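A single protein chain has been omitted; all remaining protein chains appear in their positions.
Chain nomenclature is as follows: A and B, assigned in order of appearance, with residue numbering initiated at 1 for each chain independently.
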Amino acid sequence: MKTKSLLLVAAGIAIGATGALESKKAYSAELFFPHTVYRTGAYAPSGIPSANGFRDYYALLNKRDGGIEGHKVVSEECEFKYNTKIGVECYEKLKGKHGGAMLVNPYSTGLTYQLIPKAPVNKIPILSMGYGRTAAADGRVFPWVFNFPATYWSQASAVINYIGAQEGGLGNLKGKHIAHVYHNSAYGKEANPTLDALSAKLGFKLTKLAVDHPGQEQKATWLQIRRKKPDWVFMSGWGVMNQVAIKEAASIGFPMTKFIGNWWSASDADVIPAGDNAIGYKGTNMHPAGTKPKVIQDIIKHIYGGDMAKAKANNVGEVLYNRAVLGAFYATEVVRDAVKLAGGKRPSGDQVREAFENLNMSEARLVKSGMKGYAPSFKVSCRNHEGNAPGVLIQQWSGSKWTTDGKFYPAMNDVVRPMVEKAAAAYAKENKIKPRDC
Amino acid sequence: MEVLNTFFVAPFLDMGSDLIFLTEVIIGGMMAGIMYSLVALGFVLIYKASGVFNYAQGAMVLFAALTLVGLMERHVPLVLAIILTMGVMIGLAFLIERYMLRKLVNQAQIILFMAAIGLNFVFEGAGQIAWGSNVKKLDVGIPDKSFEFGGILLNSFDLFAACTAAILVAILALFFQKTPTGRALRAVADDHQAALAVGIPLNTIWVIVWSVAGFVALVAGIMWGGKAGVQFSLVLIALKALPVLILGGFESVPGAIIGGLLIGIFEKISEVYWGPAFGGAIEGWFAYMAALIFLMFRPQGLFGEKIIERV
Partner (left out) sequence: MFYREAGQFKSSYQADQAIFPIIQDRWFMAIVFVVAYLVIPLIADEYWFQAVLIPFYVFAIAAIGLNILTGYCGQVSLGSGAFMAVGAYATFKLVTGFPELNIIIAFLLSGLFAAAVGMIFGLPSLRIKGFYLAVATLAAQFFILWVFNKVAWFFNYNPSGFITAPPREVFGFLVSGPEAAPVTRYYVSLIFLTIFAFAAKNMARGHLGRAWMAIRDMDVAAEIIGIRPLHTKLLAFGISSFFCGVAGALYIFVWLGSAETEAFDLLNVSFPVLFMIIIGGLGSVLGSILGAGFITILPIFLTNAPPMVGIAISADFAKHLEEIIFGVMIIFFLIVEPAGFNRLWQIAKEKIRKWPFPY
């Protein structure tokens, strides 16, 4: 027994050593992308596809392109069970590895809040793509945090835009009734201020219904919906809450086509337990789902050797998988710019941040990287960290896959942006941060 | 005045104004409550016979459901899968008795509680290693259709769950009252030492009780898993069972059922009628508060054994 485990250890060390030697041979430097994952625990059904997406895209870059500008992409996972405390420990552990992290993708709103104050101290930018603190879109107060291509608030306003379009114009929303069913946490409450503001502006009636974590029992919530008969239901759910909500909505006979989940409430894992009852359910998204897009095809070809069954088992093509690929794409593109800024060398934290602020995801660039039609295009500036073109796609569950009409519903920047700047200013005041001028 | 109106008058007027809806809320509460009772039953059985406040019941529900779904995904027919899962649960009961309970005889209750939490971790880890953490769809053929009956919305799945719970309680009652094993179980629950003295094998009884609790966990797992898919958060339904337990009493099977129904009704009524006044999501703590206030008047719960203290 003892010799066996010793041998195992020795073998492990040997493998590790040869691995290190190999990478030294082929690449000039390592670019480290730490990744906090949740493949276990209550939110694992969402965490697993996300983690696989990041893993596969990093591997794809190394395999297909030989890394980023000739540097090897190195990634390491740290399991945190979606528990903020363990996430902080993960961050502390990973941030200095492999010569230091390029940036972090916390992939949890709670953890992002935790890391925002630490980012300027450690000089590690945060990319919280479609989650985290909405106010961080104000780059003057949060120089180290980026949340393009859209924030929760932009999303909520874009959804109202969509509903308006369905009702035949925003003017028709007057007198309509929209319910917001939300996860009773920092994440779920994010959309509320925007919806309040829009309700006052456009004259629709808003009912806010909180569901406590974890949300396995929502009879009371849906009975209220059955009685109040809202025209539309918008949901900011997470984990088991989504699956139960879809089932309960079906059981009170609420029309699925008028039920819209936000981009964390409309994944494959959310609709599958409800079976056919979920047909017609809608959700927002930033990118198409499915295996058609070129980058997903590349992954199937290079990582899975064309083995569709194996790819499916690894969630390839699912909503959250594709979103993770998108996140990894943005992260690596930023670092690519930073490498160029650093003259081909390994960039520093400041250079990565600079690359972030000058990021221009133009259509031309998307075409060049083969992401046309997959990744939204936008421009980041020093002041605006959300990008200049927030908005959403609306996808619909057909019973076997998510379909989209490909139409882009823009956010109402005129409503959202002043709120973002106000919230950021309040944060700056509370924490004695002097906003930058730009 | 305004405040008094929103909290004490308006909700009641609201209730009276739409009696059909009130009935719907009460029925919805009972349906939810029955689901809590299914979990609480497991707690009661184990607490009665071995004095363990078995926090691991939630994890047992998850483990049983995961095993069942895992087997079904490997194309094992339903009946066989249920039998195999039961076999696994009985095996676990045996192991728990052999390696845990037997070594913790005569320890303080809080130590046993702690050991149950340790067991909870083992179940969580082992279940996920064996069957993965992804959400799995569980379909054992229970119809899930809603229909209206006299203007009241009913759901066939909920009704099925209620019937199952009723049958389960009936079987348990028969088992406890009519079989020799059941009588032995009751003897053990009454007094461990006296039971030992008259020759009841404590160890066997424990294995049986934990197996029965495993069976209850499997039933609860099928019901809850059918509702929202089998996934890790099933563990957390243990928390939903706790107010039921204090209301019904830790030692009483009927208490678990009636406590569950009351808690369910109370939760739904509070959330629907008082939720808007408080700002929503109050059903979680309202259930505990209700149980707490109730305990002030009856410290041993509805059907618990009267606590007699002697110096």
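In this section, contacts are C-beta pairs under 8 Å (C-beta built on N, C-alpha and C of every residue); 3 or more make two chains touch, one makes a residue touch a chain.
On a predicted model such as this, the values are computed, not experimentally measured, just so you know.
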item: Touching partners, among the displayed chains, of the absent chain; value: A, B
item: Selected residue (touches chain absent from view) among B:Leu13, B:Ile129 or B:Ala194; value: B:Ile129
item: Identified contact with the non-displayed chain, of B:Leu22, B:Val76, B:Ile90 or B:Met114; value: B:Met114
item: Which of B:Gly33, B:Gly229, B:Pro276 or B:Gly301 contacts the chain that the document leaves out; value: B:Gly301
item: Footprint left on chain B by the chain that the document does not show; value: 53, 99-100, 103-104, 107-111, 113-115, 117-126, 128-129, 133, 239, 242-243, 245-246, 250, 278-282, 284-285, 288-289, 291-292, 295-296, 299-301, 307, 309-311
item: Chain A, residues in touch with the chain not shown (by the definition above); value: 8-10, 12-13, 15-16, 37, 39-40, 44, 77-79, 81, 83-86, 88-89, 92-93, 96, 110, 113-114, 116-118, 120-121, 133-135, 184-187, 189-190, 192-193, 213, 423, 426-427, 430-432
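As a convention for this text, only the chains that are shown with their structure count from here on.
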item: Chain A contact footprint on chain B (complex, rising order); value: 18, 21, 24-25, 28-29, 31-32, 35, 128, 133-135, 137-139, 144, 146, 153, 155, 157, 224, 227-229, 231-237, 240, 267-268, 271-272, 275, 279-281, 283-284
item: Footprint of chain B on chain A - complex, ascending; value: 39-42, 44-45, 48, 184, 208-212, 214, 216-217, 219-221, 223-224, 226-227, 239-240, 243-244, 247, 250-253, 269, 272-273, 275, 277
